[in-house]
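For this depiction, one protein chain was excluded, whereas all remaining protein chains were kept in their positions.
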Amino acid sequence: MITAGIVGGTGYTGVELLRLLSAHPAVTLRVITSRAQAGQPVEAHFPNLRGVVDLAFSEPDPATLGDCDVVFFATPNGTAMEMAPTLIAAGTKVIDLGADFRLRDLEEWSRWYGMTHTCPELAAEAVYGLPERHRAAIRAARLVANPGCYPTAVQLGLMPLVESGAVDTAHLVADAKSGASGAGRQPRQHTLLCEAAENFHAYGASGHRHMPEIRQGLSEAAGHAVGLTFVPHLVPMIRGIHATLYARLHDPATDLQALYENRYADEPFVDVLPPGSHPETRTVRGGNMVRIAVHRPVDSDMALVLAVEDNLVKGAAGQAVQNMNLMFGLDETAGLAHTAVLP
Amino acid sequence: MITAGIVGGTGYTGVELLRLLSAHPAVTLRVITSRAQAGQPVEAHFPNLRGVVDLAFSEPDPATLGDCDVVFFATPNGTAMEMAPTLIAAGTKVIDLGADFRLRDLEEWSRWYGMTHTCPELAAEAVYGLPERHRAAIRAARLVANPGCYPTAVQLGLMPLVESGAVDTAHLVADAKSGASGAGRQPRQHTLLCEAAENFHAYGASGHRHMPEIRQGLSEAAGHAVGLTFVPHLVPMIRGIHATLYARLHDPATDLQALYENRYADEPFVDVLPPGSHPETRTVRGGNMVRIAVHRPVDSDMALVLAVEDNLVKGAAGQAVQNMNLMFGLDETAGLAHTAVLP
Amino acid sequence: MITAGIVGGTGYTGVELLRLLSAHPAVTLRVITSRAQAGQPVEAHFPNLRGVVDLAFSEPDPATLGDCDVVFFATPNGTAMEMAPTLIAAGTKVIDLGADFRLRDLEEWSRWYGMTHTCPELAAEAVYGLPERHRAAIRAARLVANPGCYPTAVQLGLMPLVESGAVDTAHLVADAKSGASGAGRQPRQHTLLCEAAENFHAYGASGHRHMPEIRQGLSEAAGHAVGLTFVPHLVPMIRGIHATLYARLHDPATDLQALYENRYADEPFVDVLPPGSHPETRTVRGGNMVRIAVHRPVDSDMALVLAVEDNLVKGAAGQAVQNMNLMFGLDETAGLAHTAVLP
Partner (left out) sequence: MITAGIVGGTGYTGVELLRLLSAHPAVTLRVITSRAQAGQPVEAHFPNLRGVVDLAFSEPDPATLGDCDVVFFATPNGTAMEMAPTLIAAGTKVIDLGADFRLRDLEEWSRWYGMTHTCPELAAEAVYGLPERHRAAIRAARLVANPGCYPTAVQLGLMPLVESGAVDTAHLVADAKSGASGAGRQPRQHTLLCEAAENFHAYGASGHRHMPEIRQGLSEAAGHAVGLTFVPHLVPMIRGIHATLYARLHDPATDLQALYENRYADEPFVDVLPPGSHPETRTVRGGNMVRIAVHRPVDSDMALVLAVEDNLVKGAAGQAVQNMNLMFGLDETAGLAHTAVLP
């Protein structure tokens, strides 16, 4: 059994890691840390885990964490880069669900995250944990930078188009919508039910931290720098991301359906829907699947891609478990077969 | 006092007309028809109107309707074109909230609406009821085609850009999101709470009836045929449309803020928000206002426009009342000053 | 014109006072205070009031407030009792939407509110602002204690039964449900959309502050001490209270419908529905109406009363305006005719 620890487990990414890891056939949950909740049983904070997880939150302790085979960071940006070097040195594999190791260009990282990077060596070594693009490197990694929620949906949605050179990559548009759980469990006014329910709006329209991450990934896939407009929106629901993606086709006759089906034929967590489909976020709720449909809108030379994921699973904790499975040579799908509850 | 009738009043557009007209200072509600509900008091169907509207639904009767100064059609497509000629001949002004008179090109109309148009003469005469573009013609009209909900938000959002020639009009993108009331009050599975809540998806991605209507309006504003990709989405909320609009600027230095503020300086129902804003649908709930913000996303040559409206007010019944005010020489804002209830 | 001030205007009660007073035909809004937001325009905090309220929040200043004809306190408990004496002395009438002056028994007040009352003289003078019971006293009052949200619905629901002596008053049961706006705008974890949506639970089941307030009112109406079990619940919606009330009838043949219709025949804001009705919270959203239905469940000797209100209107700001109307000799319904927006 692989022993696992979680640093910073009181947010929504934390509870999702607990739910997935507690049912994983090859994992023993050893420790979950929280400075604020140290000493409290997990079930007091997450009542769905009553009878499922018997741990209590504890102060983060490098020795205890260093005894684990793998440690997940579900912390605010800036924490993982402080603690990861010690753990890596102790032989512990690290998966960071924050943004500390996602960007190659550390100057750009500083610009978007407002601090200086303290761990450039590991930043250079870290593998970007999108299995559909970097599976082999993830298998060999000591440190994985788990992708952001929006970047996962947008990159998987656009990747076949940019890899194949089928579209004008200078003017990609990603109009993305997320449930409120993406904003976390810290009480803030704009995510109160009374503010977010029966309401819809964009945010970060002039610039959002996930834009450079998406651009980096798509540029790497394209082999050249791409141009991207990315606009996130807040949907009055708890979970789910829907990315609506627009790219101008060089050849309007491109067979989009075949392109996507071929690209993802062997992917266990990417489901290309039949022609004419409209993927719904609820069909992936609680599961690690991304569902994608491709369209050619009437009277238009655009490729239109619709991609949905659960932002806390494939967009965070589920993808982290998928990466863990790869890093430890397990079946990539172990512990990740969850059917969405409908309705 | 102007006497008003409503044909087909049991849907969400009907109740909204009743709410607005019953409080209008210059209108007397005379008749509201419904074949299915004939004889039933309005309050049995719309409990919010108990104590406000004392009418009962009645069978549609041309004579009674023809005695009204104005008749609103809140009917399925195809009904208004059957009844309008008689009413117009009787000197009654007609405002159709359906789609019968929105498209100039009746062949295109037949393609999208699946029937033959029976009233081409009135279709040629009808004025498209978007006051921000056609105010003078509306004032003189006998028959107004009230715009669709999406077309109102998308056209008002893009109009300054296409009128001014500031953008590449061949590749406009309108990513639009609507609350479920846009789908009407007829019971259908996909708009049940258990299907639509906690869920988000696109629909009509390959082609939607509002696309040709938007394209017609923008082409007229541009002075040439424009290219448009339009994708609607269903938001798990009751009311509100949010249009996110993308257009490539010819000159990235265009002062978008000034362009919009100038264009809409005299418009009572278009509110251009300060730079950096993100309009929220709830701020226009129940009111006739459209709120618009313009952005220049970082590292991009795109103009990004965010526009919100209440789909049942400015997107339907409110705009119809605004048109009535114009047609009868009233203050354009009469009966339309509603502050959104927040939270 | 009556000049009005609001102390503590950044919560949901504050915005509702602003919405109602800004449209009131006999009121001029003079000042709205907030220490935290001083200097900020109201519209930055409440975007629905953009173009409607042009004030900015200011530091509370006794002189400015004392120049107003009436001051509303929408403050945390304990604030009004500090500031009210000065204002009353200056001739300003005061309406406290908090709990400082609601309980006659100040020892009980201290037990439930956890502080010592600093203003017992005014507490003795204050009139409990439930017009349906204390209209004459309110007309003459300098200081009105505006009832709590739950107490308004529960008292109006049970009053005809206890006034008439028709029921066993020793075992009244009030099962009450409220939307999340009752919990205020302060960010707290349990009212985040991600916690409160798709969820339902009771709270304060062992004892809630509104119980002694309800018990005091019903005991006064009964002429003797009543026994009450009161359980509040949080509904995943923004606005609305539904009280389901159970009382054992002395005589099962009592004509409940007539009892309620007679009791409330002259009340402008209490609507007794036809037999067999189930009032819906949405029918009173944004308005000052309470709607009530009475039932005799099959095979039971219980009277069952269903009562709905908008917790922020009749349960707070609307009732405060109703009280102001009475205190200043205005039409009791002035500024309070709002039709609920449906859907």
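Labels for the chains are A, B and C, by order of writing; each one numbers its residues from 1.
Simple rule for what comes next: contacts are C-beta pairs under 8 Å (C-beta built on N, C-alpha and C of every residue); 3 or more make two chains touch, one makes a residue touch a chain.
What you see is a predicted model; the values in this text were computed from it and never measured.
> Among the chains you can see, which ones touch the chain that has been omitted?
Per the contact definition above, the missing chain touches A, B, C.
> Which residue among C:22, C:92, C:281 or C:339 touches the omitted chain?
For the chain that is not drawn, the touching residue is C:281.
> Looking at the whole complex, which of C:32, C:161 or C:194 touches the chain that is not displayed?
The single option touching the absent chain is C:194.
> Looking at the whole complex, which of B:180, B:222 or B:330 touches the chain that is not displayed?
Answering carefully, the residue with contact to the hidden chain is B:180.
> Touching residues of chain A against the unshown chain: what are they?
On the chain A side, contact with the omitted chain comes from 12, 15, 19, 22-23, 46-52, 181, 185, 197-198, 238-239, 271, 280, 282-283, 285-286, 289, 339-343.
> Take the complete complex as the reference. Which residues in chain B touch the chain that isn't displayed?
Touching the chain left out of view, chain B contributes residues 12, 179-181, 185, 187-189, 191-198, 236-238.
> For chain C, which residues touch the unseen chain?
171, 173, 175, 177, 179, 194-195, 197-203, 205-207, 211, 215, 227-231, 233, 235-240, 242, 244, 246, 248, 276, 278-282, 285, 293, 295-302, 304, 306, 308, 343
In the analysis below, only the chains that are shown with their structure count from here on.
> Once you draw an edge for every pair of touching chains, what topology comes out, line, ring, star, complete or other?
Shape of the chain contacts: complete, all pairs touching.
> Shared numbers divided by all numbers used: is that above or below half for chain B and chain C, i.e. same or different?
same
> Rounded to a multiple of 5, how large is the rotation, in degrees, that superposes the C-alpha trace of chain A on chain C?
In short, 180 degrees.
> Tell me, which residues of chain C touch at least two other chains?
If we look for residues of chain C contacting two or more partner chains, we find 12, 181, 185, 197-198, 238.
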